[in-house]
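The complex is shown incomplete by one protein chain, all other protein chains being positioned as in the whole.
Chain nomenclature is as follows: A and B, assigned in order of appearance, with residue numbering initiated at 1 for each chain independently.
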Amino acid sequence: MSTVIFRAIAPYLTALMVLFSIFVLLRGHNNPGGGFIGGLIAASAFAIYGIAYGVPPVRRAMRFHPMQLAAFGLVLAALAGVPSLLVSVPYLTGLWTYPTLFGVELALSTPLVFDIGVYCVVVGTISSIALSLEERER
Amino acid sequence: MEGPLALLVGCFFAASVYLMLSDSLIRILIGVVVLSNAVNLLIFVAGRIVKEVPPIIPLGAQIPPIETANPLPQALILTAIVISFSFFAFLLVLVFRTYQALGTDKTDEMHLAEPQGEPIPPRGY
Partner (left out) sequence: MAVSEKTVDLSQAMVTAPVAPADALIIAPIIITLFFGGLLLMTRKRAAWQVPMGLFALVLLLAACAGLLARVLTAGPVSVTMGSWLPPFGISFTADALGASFAFVSSLVALAVGLFASRDIDGLGQRYGFFAFLLLMMCGICGAFLTGDIFNLYVWFEVMLIASFGLMVLGNTRTQLDGAVRYALLNLLGAAFFLAATGYLYGSLGTLNMADITERLRQPTDGLPLNTIAALFILGFGMKAAAFPLAFWLPASYHTPSPAAAAIFAGLLTKVGAYALLRTMVMVMPAAHAVYADFLTWIAIGTMLLGSLGALAESDLRRLFGYVVISGIGIIFAGLALGSAGGLSGAIVYALHSMLVMTGLYLAAGIAARLGGSQQLRELGGLYGASPLLAGLTLLLILSAAALPPFSGFWAKIVVVEAAMVGGRWWLAGIVLVTGLFTALAAGRAFAHAFWRGGPVGTPDGAEKSVPGKLAAADLPLLLGPLGFLTMLTLLIGLYPQPVLRLAEIGAAGLLDPIPYVRAVFGAAP
């Protein structure tokens, strides 16, 4: 699989896919997209990088073990609903705030935090499985 | 449209039962995957099939103005797909590890957890 063309293009492809996955994650609330599909795109980006250059470089690039990333996502998703409890509405009720940054209104919300958690869980689990299967192949 | 899809669900179930009756772990695994797809399709058909109009209510209205697709079965199926996908990934690794450790993928040859020919339990001291 690791031909010259593939190895030359893989870093750009990976960077582009990770960037696109974040874009998909952020547009997810009102448009097609979201944490799950974004996470899948990012995980496949890491898998492509792993096919081209082998698994150790991917693990080095990710810095944390994929399962740790997934666990972080789990914690984030669990915590995303807690602010709603503090204002006496049911768990996971969406809370919104609209700060203005550089003249642009930003819509920040607890569902976004939850979605980022889902993103991390999906990236973590899928790339953990994909990387361990790629490792066995060699 | 429901009729042919219901038949398809039946075919999926039949194929999965056939595969799961095999003695090869990989076939059983594929049978489980086909079974979960059969169930997903069943939920999809059970949710009624209507025109592909996105279920979005315009601003100011309380109900959708025209008949829209039912989003709930799709949400259910999406959840079920995610779950069955992760189970499949786990089972794939588990079956592979089992194959490596036991040296076989035939269920008839796996006797570690359920040893064969055990003597009858002691009846006295």
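Keep this in mind: a contact is a pair of C-beta atoms (placed from the backbone, for glycine too) under 8 Å apart; a residue touches a chain by one contact, two chains touch by 3 or more.
What you see is a predicted model; the values in this text were computed from it and never measured.
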item: Touching partners, among the displayed chains, of the absent chain; value: A, B
item: Residue, one of A:19, A:61 or A:85, that touches the chain absent here; value: A:85
item: Residues belonging to chain B that touch the chain removed from view; value: 20, 25, 28-29, 32, 35-36, 39, 42-43, 45-48, 59, 62, 72-73, 76, 79-80, 83, 86-87, 90-91, 94-95, 97-98, 101-102, 110-114, 118-122, 125
item: Residues belonging to chain A that touch the chain removed from view; value: 67-68, 70-75, 77-79, 81-82, 84-85, 88-94, 96, 98, 105, 107
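Here, only the chains that are shown with their structure count from here on.
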item: Distance between the centres, which are taken as Cα means, of chain B and chain A, whole angstrom; value: 26
item: Chain B - residues contacting chain A, complex; value: 78, 82, 86, 89, 92-93, 96
item: List of chain A residues in touch with chain B within their complex; value: 36, 125-126, 129, 132-133, 136
